[in-house]
Each structure stands twice: as C-alpha cells, then as structure tokens.
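For this depiction, one protein chain was excluded, whereas all remaining protein chains were kept in their positions.
All chains are identified by letter, namely A, B and C, in their written order; residue positions are counted from 1 within each chain.
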Amino acid sequence: MNTFGQLLRLTTAGESHGPAITAILDGFPAGITIDFDALQATMDTRRPGQGGATSPRREPDHVELLSGIFDGVSTGSPITISIANTDARSVDYEQFKHIYRPSHADFTYQTKYGIRDYRGGGRASARETALRVAAGALAQMALDQLGIKVFAYTSRIGSVSLDLPLEAIDFEHIYDFPSRCPHADTAARMDEIIQRVRQAGDTVGGIVSGAIAGLPAGLGQPVYHKFHAMLASAMMSINAAKGFEIGMGFEGACRLGSEMNDPFALDANNQITTLTNHSGGVQGGITTGRAVTFRVAFKPVATLAREFKAITDSGQEVTVNGAGRHDVCVVPRAVAVVKAMAALTTLDAILLNKSTHLT
Amino acid sequence: MNTFGQLLRLTTAGESHGPAITAILDGFPAGITIDFDALQATMDTRRPGQGGATSPRREPDHVELLSGIFDGVSTGSPITISIANTDARSVDYEQFKHIYRPSHADFTYQTKYGIRDYRGGGRASARETALRVAAGALAQMALDQLGIKVFAYTSRIGSVSLDLPLEAIDFEHIYDFPSRCPHADTAARMDEIIQRVRQAGDTVGGIVSGAIAGLPAGLGQPVYHKFHAMLASAMMSINAAKGFEIGMGFEGACRLGSEMNDPFALDANNQITTLTNHSGGVQGGITTGRAVTFRVAFKPVATLAREFKAITDSGQEVTVNGAGRHDVCVVPRAVAVVKAMAALTTLDAILLNKSTHLT
Amino acid sequence: MNTFGQLLRLTTAGESHGPAITAILDGFPAGITIDFDALQATMDTRRPGQGGATSPRREPDHVELLSGIFDGVSTGSPITISIANTDARSVDYEQFKHIYRPSHADFTYQTKYGIRDYRGGGRASARETALRVAAGALAQMALDQLGIKVFAYTSRIGSVSLDLPLEAIDFEHIYDFPSRCPHADTAARMDEIIQRVRQAGDTVGGIVSGAIAGLPAGLGQPVYHKFHAMLASAMMSINAAKGFEIGMGFEGACRLGSEMNDPFALDANNQITTLTNHSGGVQGGITTGRAVTFRVAFKPVATLAREFKAITDSGQEVTVNGAGRHDVCVVPRAVAVVKAMAALTTLDAILLNKSTHLT
Partner (left out) sequence: MNTFGQLLRLTTAGESHGPAITAILDGFPAGITIDFDALQATMDTRRPGQGGATSPRREPDHVELLSGIFDGVSTGSPITISIANTDARSVDYEQFKHIYRPSHADFTYQTKYGIRDYRGGGRASARETALRVAAGALAQMALDQLGIKVFAYTSRIGSVSLDLPLEAIDFEHIYDFPSRCPHADTAARMDEIIQRVRQAGDTVGGIVSGAIAGLPAGLGQPVYHKFHAMLASAMMSINAAKGFEIGMGFEGACRLGSEMNDPFALDANNQITTLTNHSGGVQGGITTGRAVTFRVAFKPVATLAREFKAITDSGQEVTVNGAGRHDVCVVPRAVAVVKAMAALTTLDAILLNKSTHLT
C-alpha cells in the first residue's frame, strides 16, 4: 500500500538509513520535457538546515532519474527516482533498539510487523517525503503546460497566523522566508516563536495553506473520489498531518447557508463563474474552475531536544535525550511536500477526467 | 470511481429520482450472521423527517439484500443492497433543467459530463448515502464480533458546540435526540438554533464527532494508506463535508510538542498503552490501540427555504424559490453516514492487516 | 474481487437462485445513446434453449437499467443492470446440500468459505454471465461510435473444427446457427455431434474464436497490462474456460521466426500496416491496428445427463442423476460471453489510452 494515485501512481520505498530511497512514478504522460534544474531547485525547497526551524542534518538530496526519460523528454514509461542517503549515521540510533519513544511510530510499527528498522524512524521517517517532492516537481512540469499552478505556504506556527485572502498572498517570495510565510511581519514573528521554542528544547506545530490555480472546471470523480477527498487523502498521508479542510472548512461549519453560498456571475469572457469562493473551488466533489484552496494542520514534532520519558519493549520506563538533529517545527519543510502532493493529485485528476468522454 | 475501499469494496449507483439506488458490497467476510432488524433500525437513524432539522420527505428506506447471504449468513459472495425510491416526485425538478443553483453540483456535473440528471440532485444527491448506511450496518455486524464499536454524534451546530471528553459522552442515547447530540442541555440549544434558522428560511452547518473504540493496535498501512488518511478520504466523500481532523487536529497544530506527546504507561494487564490520547489513536498512520477520535465539518445546506438567485445555462440570472423538502441542517442525518463510513474503513483496515504476516 | 476492468469497471453480484442478479458498470463514458432494443437482442444471443446444445431452462433475461441513463443517454454515472431470476426452481437442488459433484465448484467453494449457496451453482453458476453480456452490449454501443466491431463464433465442437481465415468468415450470420458456427456444412456437423453426445447423456467441449476489428494502433499498457494479457484475464474468467491464445498462439510456438514475422507494408492510404497478422494484432502488448484475433478453449460441461458418482461432505460416495436442464455443450452460449468480455476489455483499453498524453 505504498502507492498513491489512480492513473498517475507514485510508489515509494526506502528507509531513512538505508543506502537510498527510491520511487517509481508510473502513468506520467509521454512527451513532457523534463527540466532537471527546476527539479533540483524544487528539492532544495524541502532541504533541512535552512533557517532556524529545521534540523541541521544537511543532505544534498541529489535526485537521479533512472528511467522513463529519453533525450530529456518523458517516454510514457515509468520514471525511477533515486536519492542516496548520504548523511545517515546509524550509530545514533542503536540505543533505540528496544525503546518506544512517545508519539512516534516505534510502538505501532513493532506491534504491526513484529520487526522494525529502528534507525532514524526507518520507513516512518519523513525522509520518504523527499521522493514526493521530486515526483511533485515532475507533475508540476506537466501542469505548467496547462497553465495550472500549485502554491503552498505557512499560514500558522504556534499562535502566530497569517489571515490574508488568496489574492493578497505574494506567492513569488514564499521561499525567501525560512518559515515559508510570505508576509514579512508575520514571518518575523514566526521566526521569533521558533527561536523561543528551540531555546526551550521544545517543538511547535502549525498549518500549511495551499491553493491550486488555473484549474479547469470538471475535475474530480463523484462519489468516492471527489477532488477534495483525493486531496484529503494525499495530505493526511504526510507525516505529522492531523487535519485537512477545503474552502472555509471548519469555520464554514458554524455559518449560515445564506452566508456561505457562492453566487454565480459571468466573467470578462461571459463565462459562468462565482463571485465568492467559500466552497474552495469544488461543488459536488468536482472543480468549479475557481482556485481550490485548502489547509493542512501539522502537529508539533514529537522528538524534543531535551530529556523525555520513553518505555522499553519490556515495559520499563526510561529517559531519552532527544538533543540532536531534529526539526523544531516541521511546517516550513512540509510546505514543499504539501505542494508536491497537490500537484500529483491534480495531474492524476486531469488524467482520470480524460476518460469521461469517448472522444 | 464509484467504489470505496481496498478489500472491502462498496460500489454504489443510482440517482435520487430513479427507480432505486443499488450497492454491491464486495469482500465482506464469509460466515457473519446478518441481523436484518438491526440493519433496518440503523437505516431509521438516517431517516429524514425526524425532528425539526431535516426534510419532510419521508422515505421508508426499506433495504433489500439480493445476494451474498444464504440462510441468514454471509457467504463471502458480493452482497447486493437495493433501496427503492418511493417518494420521488420528479415534477418538482423540471424547472431546474436549465438552472444552476449556487453551491450545488448542477454546474460542475453539467460541465464535466455535458449531461446531467437534474431531478433532485441526480447522482450528486445525498440519497446515495442511504446505501452507505446500510453497508456500514453490515460492517458493524462483523466488527461486533471483534468487540469494536463505532460512535458518532453531533458536536456542533452553528455556534453551539459540545466539548466533552470521550469518556463523558453518553453514547447510548445519541439517537434519542433529534439533533443527535447526546447531552440534553446542548441538544436543546441546538434545537433552538435550528428552529430559528428554519424560521429565517436559512440553513446552518455543524460538526460530527466520531470515535472508534476497541481497535487493536497495528491497523493502517504506511505510507499512503495511513489509517487516518483512509478515514479522511471516507469522510470527505460524504456530501457537504468540508473538513476532517484526527485527535487534536487543527487545535494541536498550535500547541507545543511537550503538551501534545502521549506518554506511555502500562495498563491493568501490564500491556503498553498511553496515558493521554492527543494523537487520536494513531501514530505513524497505524492504530495504537487507543480509541480513534475524529471530527468532520459540514457546510450549511445550499438550498435555502426562500427565494435565492441562480443562473441559467445561458448565463441569465433567475430567482428560485427553494421552499420545499430540504433539510435545515444536514448534520443530524450525517451522523449515521459518518458512523457507517468509519465502520467500513475499519473493517477494510482489519482485512488488509491480515496480509501483514504469512501465517 | 468481483470487479473487472481498470477505468471501465464491471462489478457483478447475485446467485443463480436468488431473486435477481445485479451489476454496476462504472466508468462508462457520458453521452452515449443507449439502444435498448439492441441490448435486449444481444441478451437473446446468449439465451439457453436454442437449438439442441443448450439447456431447456428458458429465462427471458429481461434487462433493467436502473441508473446512469437519462433521456436515453448515458450520464457518466454508474449504470445498474438488473436481471430477475424468474425460472429458479430451488427444490431441484436441495439434494446437493451435502454433495460435492465432480469437476464443479461445490467442494472448492465450501472449502474456501465454509458455507455455500448450493442451489444451482450459486455464485459459481454461469448465470452470472448474463450480466456480462448486457454490459458488453453497452460497451459495444460506445465502440460502434469508433467503428470498432467485436466478433465471436464457434470454431470447434468436439472433433469438428472450422479453419477459415478471418476474411472468409461470414460474421453476419453467426446467430442464424444454433451452434454459432457461421459455416453451414461445419455447423451441420457440429449439430450432429451435439445430438450424438446428447443421446449418450454426455457433454462435449469446444473452442470460441474471436476478432476485434477496426482498432486503432496504440491500445494496451506495457508491461503487465498488455492488451492480450487483459484479454486473457477477461476470457479465463468465463466459466469453463481453460485456454487462451492470441494470433497463432500455441501453433506459432512450434514455428520458425522467419515464418512468423509480419512484414511491414504501406496500405492504400500510405499508412504503415503489416502484410500478415500472425501476431494477432499485438506487438509488445500494444495493438498494431490489425484485427486482434484470439481463441478460447472451453471444457465440456461437468454435469452429465446420466448417473454419475459424487462424494458427500463426510466422504461417502454417492450416485447422482444429472438428467435435467443442463447444456450439452456450453460453447454456443459462450460465444456471446466471449464477445461481451472482448468489448469490455477493448473499451477499457481505449479509455486507459486517453491518459497517455496530456493534451
């Protein structure tokens, strides 16, 4: 079950401390020119070690594409994505062999499988998301040809949040800010929070907001594969994600219908559109042509940079010192992953939608 | 794409105003005794026309099981679920042939397919969820044998919310309240809100909370089919659902790691458990053995019981009078659907988990 | 696992002696006009009781389409196919409750599920194939719009075979012959065989040949979903099918490469084609544009119209008298099923192929 998608299928494998992590991206359309520089630049947006929020582990995350591309163009055959694990120091983790850290996957993996690779989280590590970012970058190259853009940014860290309408967001400069919050004042306050939390040896959660713009109306499959159901599944599969909402989401649940409905109107080209977009670009599970807007909640990182209590597999309480290479806040790095998963979901929906009509 | 699930697969078909709606539930385990009375009783929990919140349309929703059961026991063959549409007055809807109502699926279906059954929402109607409730009732019969219980209740309507810990919820009496809120004072305030909104010809949204108790640790498939990713997909496929969260969800996103971690402890049987359950019963996508707790946000019903503006397929603004048989608030009826989707997701996860080991 | 296909998905349910058999055909393209008369006429090509080969059970097989069609046109929503079981006399089968008939599914179903519907074969009955024929008729209506025709005919019964090149087959008159062999002399010899076998209380096997003409080049998905791999899976899922071959199949396995290669040439429109079609219209798993030709072997019906030995579930040998309503030879009726499965496979491949390119 390590595969995501229906026609565009991403299958990933690999643990954080094995020789490499590997993905096969199947169903990618033929004839797309691959921009290798853009791919590597996208990888760098997920890199740890940028700013204060993230872990000092510095992997280059050099992506190799081993198949499916010929003379720089996709052939329609599956694309193999390989990223070597160059900075894996397994020795750090030997002490965790018999230890279950709280709010990690140690206990659940061991219970499920009867065995686990305890080095650095093994298969449960967020290292896996590097492959998603690479695959998402490829998906975006296809979406570019259709004028579809996917955006994501940090809209909350701890108590600091950014509440701007989509139109007011400066999407060009998201990656100029270590926090990935594209609003200088808010970003500064987020940086402060992160510094404070870091000094306390603690961690903090946050929210990533996303938008998919330039979508045609008609994407998404009723009933069980509604556009936002596929998106929710994509987002909730990201490590540490605990919530998903589309449009006005939970806030809209407290509102009246008369406030929430999106009235129709004609646009400059006399095409039907909506005046507002409370629905987040989807009605009945199918895109309206307005931007799809959504938010993903991330819990704080479970590994604290201080001593904390854990339990051994024989039930003894022990103390673990988490000081090391962990992120204080996963949200800035998650921005790239949210963006990638949205791009993959969108391209898959586009390919699926092609079978709606015979000709 | 009208199928939900991996090994337990629910495929549904039918429109709100056709002769019947039909589902095939495939992969249901053999040897489960079917309690037909319990099935029909569960159907009644979803019935409209109960209390003030829901539509006066009163379908009996008599369920027929046409296959897969022999001498009252499941045979492992697919179960056909058929529910006749007895109260469909198509004449009501002829006026909508060329009209797109705001925040309905009229426009998006027409754009996607080039044709739509405009009678009563057609395929986009929440009528489809009756089949989910029937299938969920069957799934619950299997879960009963494992001691697994699924609960759902209304935790918010408009501005009124119920914030009780899981332990304090009286799950026995949820269906005694038209609002499906199992707390008399809060339920009374919800009833008031619904009356007020009804009188205003308006509608209102809300939140359904759910819990799955008695789960073993180890359910869920990393990476893309995490237990809560499957649950999110299930919930976001319900009509009008706009948000999903597990455990502390969006609120937890604003917290510190030191507050959120769930410390391990030993239970009365010396088995490893957690003292708190902020994670909502899942770590690394796999169940911990604690209850899975989640919330689903529903937007207000789009059809107002008053005149509202719509647009024709040729771009003319028109006025529609929605006074009729629509719900003021979908949440009380959605409780049964949330419960059903949780039961289906859980049983599917249990069946999938059986392939983890060879013997 | 009662679903066939990738994007065009046929899910069937129902036993031979339940109230009805039901299918949901999902992924059928929107906008196809449904010819109800053609549908019913196709059903009649599978009817038993025609000619001497088949069982005297005479079901009308009246097909009801309960969803997915509006004003006679497909809407893109799933199509429910329902066929009532009108001629089911369960009393005939009570005697088989504890008996395993040789070369039937009695023993294997009981072993797998621990329970079985022993009336008339239950889920294992060829009654299920009526739904395939109905779904295939719908698929053919879509294929008609693309100029694609699917043919099938009886090419062997017992020792009598028809060995004509595709061009020499009179496809117009296949259904004029009870044996479904479109060559008068051969058909007469097949009828003789069937009479002789019937009089002996025995049964006999045979071969159905099929052809899919008018296909574009490029259908089929390497590597695991080659066009002929999907076709093989489709055909081998038919009751009593024991072999499949494409092009020259097993005979070609004994030949030299210099005999078997299909030389290229230009057709009348200066398009590349092949002079011969030994490959059966597929190279590397992808259609060449030439007709796909294939053959399916069917074993003799296991129920003999005489006394035969069986065993009880407690291991006692018993004698059963099979005189009743069984076919002497399944092949004439299987022709319609082979044709239907080929139509479904082809339409699915066409829909899948649409995702090869982005635009």
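The working rule: contacts are C-beta pairs under 8 Å (C-beta built on N, C-alpha and C of every residue); 3 or more make two chains touch, one makes a residue touch a chain.
The structure displayed is predicted, hence computed values, not measured ones.
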### Query
Which residue, A:G14, A:P182 or A:P332, contacts the hidden chain when the whole complex is considered?
A:G14
### Query
Where the complex has a chain not shown, which of B:G18, B:G76, B:G121 or B:P182 is the residue touching it?
B:G76
### Query
Residue-wise, where is chain B in contact with the chain that is not depicted?
7, 27, 29-32, 76-77, 142, 145-146, 222, 350-352, 354-359
### Message
Give me the chain C residues in contact with the hidden chain, please.
### Response
1-4, 6, 12, 100, 102-105, 107-109, 111-114, 123-124, 128, 156, 158-159, 197, 202-207, 217-219, 221-226, 228-233, 235-237, 239, 242-250, 252-266, 270, 272, 274, 278-280, 282-289, 295, 297-304, 308-311, 315, 317, 352-353, 356-357
### Message
Please output the residues of chain A touching the missing chain, sorted low to high.
### Response
1-3, 9, 11-15, 18-22, 24, 26-27, 30-31, 64, 66-68, 70, 73-80, 82, 112-117, 122-123
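Note that in this section only the chains that are shown with their structure count from here on.
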### Query
Cα centroid separation between chain A and chain B, in whole Å?
26
### Inter-chain centre distance, chain A versus chain C - centres from mean C-alpha coordinates, in Å
46
### Query
In chain B, what residues contact two or more other chains?
1-3, 12, 112-114, 123
